[in-house]
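Encoded as structure tokens, here's the structure I'll be asking about.
Of the protein chains in this complex, all but one are displayed in their positions.
We just call them A, B and C in the order they show up, numbering each chain from 1.
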Amino acid sequence: MLTIKRLDLAEARILIEGAAEKAREIGVPMCIAVVDESGNLVAFERMDGGKITSVTIAQDKAFTAAAAKKATHDYNKVNVPGSLAFGIHTEVGGRISSVGGGLPVIVDGEVVGGIGISSGTPQQDMDCAQAGLDHFETKRG
Amino acid sequence: MLTIKRLDLAEARILIEGAAEKAREIGVPMCIAVVDESGNLVAFERMDGGKITSVTIAQDKAFTAAAAKKATHDYNKVNVPGSLAFGIHTEVGGRISSVGGGLPVIVDGEVVGGIGISSGTPQQDMDCAQAGLDHFETKRG
Amino acid sequence: MLTIKRLDLAEARILIEGAAEKAREIGVPMCIAVVDESGNLVAFERMDGGKITSVTIAQDKAFTAAAAKKATHDYNKVNVPGSLAFGIHTEVGGRISSVGGGLPVIVDGEVVGGIGISSGTPQQDMDCAQAGLDHFETKRG
Partner (left out) sequence: MLTIKRLDLAEARILIEGAAEKAREIGVPMCIAVVDESGNLVAFERMDGGKITSVTIAQDKAFTAAAAKKATHDYNKVNVPGSLAFGIHTEVGGRISSVGGGLPVIVDGEVVGGIGISSGTPQQDMDCAQAGLDHFETKRG
């Protein structure tokens, strides 16, 4: 039997809180998704003004980060023609995202969930995802 | 030009809060989804212990209730062999739900969103969806 | 509660009228789709001779332009290997289009809908979409 650590809802809210704070700071309303270690949604918020397309994209970024245990911007680096990983983004029914903005949530070396942000530029999305992780670390103390 | 009223995120949180309170009362951890008047997700929470299948089902119930302006249990009544509406649940890529637990959110006679609940029996899901609406009404005063 | 501006059907027809006029001028029968600000279809016309594949493509272009608040040719620019947005076109079940021919419809700084054109070259599609917007502006006066 395996024993798995998984984000709970209270922790998912902290991740969202940290990301949303950064989104307000940079003035870009975001879609923010948090999934568990298996890639299943725990919590989601679309800030007022967040993009409709980003409802799905944020979830897919979070799914990819948690379920593949990899930042989506790391998939981006290898998703170039000639790379053996090229085309990875169309796998799993297109749910694998190679667009920046998805980060795994890691606790004591284990992936316990993922956060995915969408509505800004990929760099803005990445910054807000990182802010979610930073806030989570601070709160865990 | 049309002018549309749409739930904002703060209101979506109130709906979730009311539904979650009822879920705790009956001891069934739920997946709770709130969508806007066009059926797009605004907020979602999976209470600790909510079912994985319900992540999607809750969203589909909310989508159906808002986008079709109809409670999912009303679709249930007409989704019987011999009824001219039979089979409606497989439409829109299967996103139309005829399982009880999705309710439109109506303000001043207009549908402004939808709430969808899943993880309990359909009746439990319906009770929690209604509790969300009741809490929303109380808070609006 | 949010208040949203949304294209009405009469306005959607004006957009189509302008695009179709341009299509006749260049001699390319087009598929023309107009969606609301949430990306849902308001009106569609396939001019006699328009391509079957374009029935879907025009809708996806209009969806992308409205729901992501961005011209599809702007996604095209960043959808290149090495860009952090590469692969965006396979998101949302492949409905995100990075092919030229989708434009948001903007009124008083707000996206109120989108127009998507398909059947010609991307540049022809873009020209017809723009002609739709120009005709809409003229009629609004």
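One rule holds in what follows: contacts are C-beta pairs under 8 Å (C-beta built on N, C-alpha and C of every residue); 3 or more make two chains touch, one makes a residue touch a chain.
Source: prediction; values computed, not measured.
Under the touch definition stated at the start, the shown chains contacted by the missing one in the entire complex are A, B.
The chain that is not drawn here is touched, among residues B:I32, B:A65, B:V99 or B:V112, by B:V99. Against the chain not shown here, chain B presents residues 48, 51-54, 56-57, 60, 73, 76, 79-81, 89-90, 93-94, 97-100, 121-123, 126.
Touching residues on chain A toward the chain that is not drawn are 1-8, 11, 36, 38, 40, 107, 112.
Convention: only the chains that are shown with their structure count from here on.
We define each chain's centre as the mean of its Cα atoms; on that basis chain A and chain C are separated by 29 Å.
In whole angstrom, the spacing between the mean C-alpha positions of chain A and chain B is 25. Work out the mean CA point of chain B and of chain C, and you get 31 Å between them.
The set of chain C residues that touch two or more partner chains comprises 2, 38.
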